[in-house]
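I'd like to ask you about the structure that follows.
Note that one protein chain of the assembly has been removed; the remaining protein chains are unaltered in position.
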Amino acid sequence: MRSRLAGWGLGGLALVAALGLPLVNSEKSVLTDAILVYLAAALALSWNIIGGFAGQVSLGHAAFFGMGSLVTRFLWLDGTPIAISLLAGAAMAGLAAFFLGYPGLRLKGIYFAIGTLALAEAIRITVGNVFPLVTRLPGEELRAYDLIARYYVFLAVVLVGVAVTVYLQHSRLGLGMMAAREDEDAARAIGTNVFFHKLTAFVLSAVIAGLAGGSFAFFHVSYYPSYTFSAVWTFDALIVVFVGGIGTLAGPILGALFFVLVRDVVAAKFVDTHLLIFGTLFVLVVLLFPGGLLEGWHRLWGWAKTRASSWRQEAGGQPAEGRPLG
Amino acid sequence: MLTVNSLQVAYGDIQVVWDVSFEVPERAIVTLLGPNGAGKSTTLRALMGLLPVKGGRATFAGRSLIGRSTHDIVQSGLVLIPESRATFSTLTILDNLYLGASTARARPHRDATLHQVFQIFPILKERQTQPAGTLSGGERQMLAIGKALMARPDLLMLDEPSLGLAPLVIERIFEVIEQIRQKGVSILLVEQNAQLALETAEYGYIINLGRIVREGPTADLMEDPLVKEAYLSF
Partner (left out) sequence: MDIVAQTIVSGILIGAVYGLAALGLSLAFGVLRVLNVAHGELIMVGGYATFFMFSLLGIDPFVSAVVVFALLMLMGLVLHWLLFAHIVRSNEASRIKNSLLIGFGLTLILHTAAVRLFSADNRTIFTAYSTLAWTVGSVRLPVVKLAGLAIAILAAVMLDLFQTRTTWGKALRATSEDWTIAALTGINVQRAYLVSFALAAGLAGLTGVLISVGFSINPSIGLQWTLKALIVVVLAGLGSVRGTLLAGILLGVAEAISSLHLGGEYREIVGLVIFLIFLSFRPQGLFGVAHA
């Protein structure tokens, strides 16, 4: 109970800090860094829904990120208000997930993984062929560029991700997803509609990824439309989730913080070398710490607590538990 | 030869075998009887190193079985013929038999043993170039036994050899089992077909819900009222 309250307390503090940041420090580099963390967090939180809660390793996540960004970008640059463009992008991503997931989720495990990878790649190539030109922010948008507004958009997306995650953690829907993840046959045997839960997870994760993509479209001045469909976005999401701690709320968020931090520090010297570090961490996580950094943290915390209590006992004249007298 | 003491086996959190103790002396046929789900197959698989042992002891030919790799156990002379899926359907009969002699113990005698196996089961010789998947149930069981013999076991464990087979085939197989014992191989027979098992073996153990509930010479067990009621009535 205590750690629960502590968790909520910390979360509340973090929220206040996040909301107030631009008021305290509106420097471009600080806000941009925060935005990068929020982007990573949103990507991770969204992948966590299909990969963590529902346990289906999707390697096509970039397709929904890309779809959200594509739709949002074109609608917005065409004159649609950004809010509607963002929602439209997310909706399209969700719709795509529905129509792709309907047949796609019949595939199990690894077939689903490589199937989604192939699909996302096919979509990326097609988008690259259909929209080969760079998309640029027109002049008046550049002049009216408000970084703080974009900051809050990204924060909002993260909050949506957090809200959905919290909801899933405490609802029957989420429970159903996790049951399906653990043992599909057992879940079906107790009456859970496994397919429905998997599809819902897929759509939810796509919608949030689409929101993140739309925010990206809102944020960047110029980029190639096919860029947001690149597999690197999927890979980044996977790295953050696994290294942070899959299936949890704090994992993707802390993982995002860690990810961007390390990337910034390392990239100062060598571009992309952060991936070497994360690749190694990733492997270590899979082999040794399936719960990611969060698990490592809990283990450390647990070890520290037992040490502290045994010291306390010794100081009081009693031998620590489990050790012989004398 | 094989001594098992208070064996405990669990599938993850689900414990199936709680307290199993039995012994198979040299040149003996011992049977382990029990209903479905009693833990018979689980015990056998654990002894072969396919399942982790949660507690208890198991020794074969003076060495502990626990924690050893399966092929190492086969190398030391303990061989299991599992209940189903004992042969490679995509490989030929001959290849199945060849692979049976994979261990260092069996390899030098491969051709000699093969000759013996073909004598016991002529039909395997006839069909040796056919894929094992084309065999009937009874023939598949013969191949399984032949393959196990290729490993030159000192103790052969059979998990429900009569399952799904026609009476004539069962008869033949049990003849072979007796033949094998004559050659000096100990046999542990796990069966649901209690009548047959008690007639073939000298000593028996009854297992239920993961524990040994009765043991004794098979002659005695056949007269035991509990055994008669539970296993010998039709």
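By written order: A and B. Residues from 1 in each chain.
Just so we're on the same page, contacts are C-beta pairs under 8 Å (C-beta built on N, C-alpha and C of every residue); 3 or more make two chains touch, one makes a residue touch a chain.
Since we're looking at a predicted model, the values are computed, not measured.
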Revision key, fill the gap. Out of A:171, A:193, A:280 or A:313, the sole contact with the unshown chain comes from A:280
Exercise for review: Could you tell me which of B:80, B:93, B:197 or B:227 touches the chain that is not displayed?
Suggested key: B:80
**Study point:** Hidden partner chain, touching residue among B:38, B:151 or B:188
**Key:** B:151
Review point. In the complete assembly, which of B:33, B:106, B:124 or B:145 touches the absent chain?
Key: B:106
Practice item. Name every residue on chain A in touch with the hidden partner chain. Key: 57, 103, 106-107, 109-111, 113-115, 117-119, 121-122, 125-126, 128-129, 231, 235, 238-239, 242, 270, 272-273, 275-276, 278-283, 286-287
Check your understanding: What is the set of chain B residues that contact the non-displayed chain in the whole complex?
Key -> 48-50, 69-71, 74-75, 79-80, 82, 85-91, 95, 98-103, 106, 133, 147, 151
